[in-house]
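Omission of a single protein chain aside, the complex is shown with its protein chains in their original locations.
This part shows subunit A:
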Amino acid sequence: MNPELQGREFAPTAPYLVGREKVREFARAVFATNPINHDVDAARAAGHADIVAPPTFAVVVQEHTLAQLLAEPDAGIDFTRVVHGDQRFTSTRPIVAGDELTATLTVSSVKTLGAHSMVTAESVIADADGAHVVTAISTLVVRGDD
């Protein structure tokens, strides 16, 4: 893959409106049973504006930035050879239903290890006021020819 990708910053994604039913759907899919993920009264009693998304929900927004990376014409990333190496979410505050989120991707590193390449993609997710919500960092391993 193209080593010149390192340091490249992409255009922010279109705003993603976090729907209450989407949060519940995602919560059910990851076996989240905490009432604060599902019940508005429970969330408000705990001091939140609306139901709180599970800790990995940001992947839904991050997905749009990874699509930008894979579609980049000079990236040279073959999707069928991509394996997810690691993942991290670092939050300033939780995502709640009603948030309007925008993600900005930066390729923080590109490394080659033998036939394989490793790309670290960092997506900074901010709310409608431009305040930081969560940073999602993925390392993707692109397997080389066998």
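As a convention for this text, contacts are C-beta pairs under 8 Å (C-beta built on N, C-alpha and C of every residue); 3 or more make two chains touch, one makes a residue touch a chain; residues count from 1.
Throughout what follows, contacts and distances are computed from a predicted model.
Not shown: a single chain whose UniProt protein name, out of "Extracellular solute-binding protein", "Glutathione-dependent formaldehyde dehydrogenase", "Acyl dehydratase" or "Iron ABC transporter", is "Acyl dehydratase".
Among A:45, A:71, A:115 or A:128, only A:45 touches the chain left out of the display. Although one chain is not shown, part of subunit A still touches it, namely residues 22, 25-26, 28-37, 39, 41-42, 44-48, 52-56, 59-60, 63, 80, 83-91, 93-94.
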